[in-house]
Structure formats: C-alpha cells, structure tokens
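Every protein chain but one is kept in place in this view of the complex.
Labels A and B are assigned to the chains in the order they are written; within every chain, residues are numbered from 1.
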Amino acid sequence: MGSIGKIVIPRLGRAIVTLWLVVTVVFVVLRFSGDPVSLLLPSDASQQQVQALRVELGLDESIPVQYGRFILEVVKGDLGESLRFNQPALDLVLDRFPATALLALVAFTVAAVVGLGVGSLTAFARGSVLDRAAIALMGILQSAPSFFLGIMLILLFSVELGWFPTSGYGSPSQLVLPALTLSALTLASIARITRTSLLDVLRADYIRTARSKGLPERLIWSRHALRNAALPLTTTLGLELAELLAGAVIVETVFAWPGIGRLAIDSVAARDYPVVQAAVLLIATIFVIINLLVDLSYLALDPRTRNG
Amino acid sequence: MAELIGAAHRPRAVDVHEQPHQLSARIGRLGVPVLPRTVVLSVAWVVVLALFAALGSTVTPYDPLQQELQARNVPPVWLEGGGWDHVFGTDQLGHDVLSRVMVSVRPTLTIGVTASLIALVTGTLLGLVAGYFRGPADGLIMLLADSQLAIPSLVIAIAAVAAFGQSIAILIVLAGFSGWMGFARTVRSSVLTLRSRDFVVSSRALGADDLRILYRHVLPNIASIVIVLITIQFRSLILFEAALSFLGLGVPPPQPSWGSMINGGRDYLLSSWWISVIPGIALMLTVLTVSLIGDWLRDVLDPTLREAS
Partner (left out) sequence: MLTNRRQVIQSATVATGLAMTGNVADSARADARQATPSIDTLRIAMSGLPTQLDPQTDTFIVMIRIYNMVYDTLIQRDWANGGGLIPGLATSWTQVDETTLELTLREGVVFQDGSPFTANDVKFTFDRTLEGNARLAATGRYGLAEVQVVDDLTVRMITDGPRGTLLSLIADLGSEIVPATYFQQVGYEAFQRMPIGTGPYRVTEFIPDTRITLTAHTDYWGGAPAVSNVEIRPIPEVSTRVAALINGEIDMAMDLPPDQIPTVEEDGRFAVSTVSPLNINILAIVGTKPPVDRREVRQALNISIDRQSIVEQLFGGLAVWPTGLQSTLDPLYIERPQIPYDPDGARRLLETAGYAGEEIRLAYDSPNYYPLEQEWTEVIVAGWADVGLNVTMSPLELSQREAITAEDDWGLYTTSMGNIADVDLPLVVASATAEYQILHTPGQFDELNAIVAQAQQTVDEAQRRDLTRQALEFLEDFTMVLPLFTINRNTASLATISFQETPLFGIDLRPGRFTVTN
C-alpha cells in the first residue's frame, strides 16, 4: 500500500491542479467572448430588461467576483442551471455521456485493434508492396475531413447500399457509420506511430545485440521490441482516446448523434456558461483519469521510469 | 560491456555538414537512386504548390472571386454538361473551381506550415526540457500540456474567434498552440527512455554537458519520431482548418481555402459533388506527399539505417 500510495497520491494532486487550471481557463475565455443576454432576450427587449437580466444572472459583477462565486459553487458540487434548457447543467451533460462514451469506445477499439495490427504488419513487411499500399490507404483516410468522410459513408452505405441507417442514436446499426468515421483518423495515426516506434526499436542496439547473440526472432519481438515500443504507443493511445471522448463535434453533427461535443459547442455558441463549464469539467475529468492510467501503465511497462 | 561502450562512442548525431557526404556514400553503395519515384513525384507536387502559392491569382484561368450566377454548379469537363472553359466545373456561385483550388494553396499552406512549425518548435523544446531535466520544469510543462489537452480545442477556438475576430492569423495561433502538446508528450517519453539508455548514461559519466548530450545523442534519436509527428501534425492542422470551416470559423470569405471549399460544397455532395471533391483531392494529395517525403527523410536521417547500408 505504502509504495502504491507514494506513486498515486502526488499524481492525484496533480490531477486536481489540472482540473482547476482547465475550469479557470475556460471560465476566463468564455467571459471574454461575450455574454448570453442578447441571445436570451427577444430582439425588442428594452435596455432596462437587458440590465435586469444581467443582474439576475449575476453578470453585472466583476469577473473576479463571478469567478470566486463559481469556484465556490463547483467545490460544493453545484454547476448551475442551463440558461437555454432551464435544467441543471450537470444533468444535461450526464444525459449525453452514455452516447459519447459508446461512440468513443467503439471507435477507439476499432482504431486501436486495426491500427496496431496494420502498424506492426507494415513494420515487419517494411518496404514491401503491402507496406506501401497500407501507407497510401492510411494517407487517404487521414486526409479526409471527417464531415466529408461521414457524408460519403452515408451516401455509400445508407443511400446506395441501404445497409445502415444514416443517423440517429438508439440501435446498434445506427452506431456503425459514426464509429467508422470517427475511428478513421485515429486508426491512421495509431498505425503510423506503431510502425515508427517498432522500426525505431527494432534498429536499436540491444535488439541488434540480441540478434547477434542468435536469439530467435519471436523472442526478440516479444521480449524487447513490443515492450520498448509500448511506451510512446501508450502515450499516443491515451491521447487518442481522450480526444475521442472529448467529443467528436463534427461526427456528432453529421450523424445527428446526441453527444457531449455537440452540446458543448451549441452551448458555447449560446454562451450557456453553466453547460459549457459542466461539459468541459466532465471531459477534463475523464482525460485526467485516462492520463493517470497511462502513467501507471508506464510504471508497469518500464520500471526504469519509476525512479526517474 | 565492450558493446555498450562502443555504442556510447558511436557518432549518432546528424551533423548538417555531414549529410551530403553520407548521402552520396549511400548512393554509391546501394547503386540505386536515393530518391524513390514516389518521392520525386511528391517533391514535384510540392514544387507546383509552392509555385501556386507564390504566384497567387496571377496564373489562375479566372479571377477566383468572379461570380457567374448563370453558370452555377457546372460539372467538370469529363461529365455531361461540362466544358473546357471550366475544367473542374463551377461552384454554387459560379466561381471557377480550378482557379479557387489554385489560389487556395497560399492560405491553406500558410496555416498548415506555420502552425506546424509553432507546434513543432514549442512542443519539441518543452518535451526535451521536461524529459531530460525532469524535476519542477517537467512537472510544470506536463501540467500545462495536460490541462490544454483536457480542454476541447474547438470550445476554445469558438470563444477565441468570438473574442478576437476571424482571421488567418488567429487560425494559425489556434492551430499552432493546439498542437504542441502532442510533440511535447511524445518527445518527453522518448527522451525518458533514452535518458536511461546506456550511451547517454556513459557519455554523462564521461563528463559531457547536458546541451551536448541533448544535441549529439538525444535529438538525433528522437528525430525519426518527430518527423512522423510533423507529418501527422501537418495533416491534423490542415484538417483543423477544415473543421473550423465546418463550424463557420475558417478562413474568412471571400478568400477561399481548401477547408472552406470542401465545407462549402458539402450540401451539394448529392448533386454537384465536384465542389467539395476537387479541393478534397488536392488536400489529400498534399497530405499524402508530405507523409511520403517525411517517411523518406526519416529513413535518410536515420543514423542506424545509414550505417547498416
């Protein structure tokens, strides 16, 4: 327990500081980008009405005062009410979470499995036709904007072939196209990073030493190559998963998928501060947790970093 | 043990002055041209792009901003209804698509290249410092990186554009500073691994100073992953611009960019698909060539590979 505590506690402290930084930055940037009053009121509102609403929402106070109040509320666990929905902001965000998590996890699994597979395959078959074909395909996948790829998949698989529904949330078949679209970019990145990391490792001195000692390829691969390539790979995987969970605004929009990303963007556009803050806080928390797990897996993968 | 000491003394640095010599040596030994055909083609494409970027609208067949409402959505020449006067057809305002694709090179590449450089320099430096020196600097840098990674970048982008107005400059800043964390984290983790690697440990034991170790040993060893990261980053920053266009925050019109062109045609993909697809192909080719050149550079710069040949 003692040693695990020594490892985990400072990281938890860091996680909390990270969250504090995130909510603070978002708070400040939002306040500088304009307030929600003009959108909340009808266009024929008088200046008195505008002023009254600002007072009601506490927007007439100075930014430090608003910030202080906001932090107090957050610590108490109250993230406020949505200005657009008149509902608790946190409820709105949590309602969207299952949709976001489902899409992100499926897309990530597809991307990780295929990406790692293609990456290691091409690393071994380096320079072959297979390698080049895979690189070209990855290149194409990587360079299509997701809205473009998404609409193309809809035209092909929904309109032309009729295999999957175009959009919506609820049935497994509705998950296929958005998950594919979302995984495309990540898949390509993971494949490339895998290939590069493996190539780097395979060329390293200790591998060559091992080879010169006559160790079988299989052992070299499992004992050295994978283990050493795993470090940068874990970082990449963690980042990609976090990015997917942060919401895929565009994929969500194209496929009418009710996720956190779109909620956050719509809320920024409407300056619905409480919802933006709740969404960002949730996304950041997930990120911090993933990060923590990545850190811990570092320790498991490479004991040398433990004493660093 | 002898093996390890040998490794420490082996010259691993990529000295700029060494390069031509090393390259020619490689040609000689392998007996094949050092530039594969794909790389030649890629370089040719980049040269063409550079020309378009330099010449701007002086070489386009039409004024890229000239509208022709009578000739909206005209198909490209190879489709029925198309003609040689608009080789790649026209868009929903009757703009010549070819002219717009050409004139879009400048803003698109300005954003992609400048932002990538910002991300590269900031990220690599901070990652090196964090991974090599560890301690409080590492803690602070990684805290900043984590915090920024934890904020959805589009949320900040919308708010920042609202606060500062929509311009290419703000796009570059947003894109550049949304990309440094990837470099920093990857570089840092590579450095962490290298740092405990024997040749670094031994050159330190031999009294080499930090800067020298960083420059001679660490930098060359992370070069290949950094180059791959650049190509990925370049891609994602160009796509970041397209994504911002989707949200209405891209390069402000009437100036076109590839991202805004692809986005502007997305309502027409069922009917006049060329409005989106032609700039999409240009973007794809560019990303692809950058990857290919990146891969090749990686191999050329890779010291181990060079020695092996």
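Convention: a contact is a pair of C-beta atoms (placed from the backbone, for glycine too) under 8 Å apart; a residue touches a chain by one contact, two chains touch by 3 or more.
These figures come from a predicted structure and were not determined experimentally.
A.B. asks: For the chain that's not shown, point to the residue among A:L59, A:A101, A:L121 or A:M152 touching it.
C.D. replies: Per the contact definition at the top, the residue touching the missing chain is A:M152.
A.B. asks: Go through chain A and note every residue touching the omitted chain.
C.D. replies: Residues in contact with the chain left out: 34-47, 49-50, 52-53, 56, 84-87, 92, 95-96, 140, 147, 151-152, 154-156, 158-162, 165-169, 253-256, 258, 262-263, 266, 269-271.
A.B. asks: Counting contacts across the full complex, list the positions on chain B that touch the omitted chain.
C.D. replies: Within chain B, the residues touching the omitted chain are 65, 67, 69-70, 72-73, 79, 92-93, 158, 161-162, 165-166, 247-249, 252-254, 264, 266-274, 277, 280.
Convention: only the chains that are shown with their structure count from here on.
A.B. asks: Averaged over CA atoms, how far is the centre of chain A from the centre of chain B? Could you give it in whole Å?
C.D. replies: Spacing between the chain centres: roughly 21 Å.
A.B. asks: Quick one: in the complex, what on chain A touches chain B?
C.D. replies: Within the complex, chain A contacts chain B at residues 14, 17-19, 21-22, 25-26, 29-30, 32-34, 132, 135-136, 139-140, 142-148, 151-152, 155, 159, 185, 189, 192-193, 196-197, 199-200, 203-205, 209, 228, 231-232, 235-236, 239, 242, 246-247, 249-250, 253, 261, 264-265, 268-269, 276, 279-280, 283-284, 287-288, 291, 298, 302, 304-305, 308.
A.B. asks: What residues on chain B touch chain A, complex-wise?
C.D. replies: Listed in rising order, the residues of chain B that touch chain A are 3, 7, 38, 134, 139, 143-144, 146-147, 149-152, 154-156, 158-160, 162-163, 182, 185-186, 189-190, 192-193, 195-196, 198-199, 224-225, 228, 232, 235-236, 238-239, 242-243, 246-247, 259, 262-263, 266, 269-270, 276, 280, 283-284, 286-288, 291-292, 295, 298, 302, 304-305, 308.
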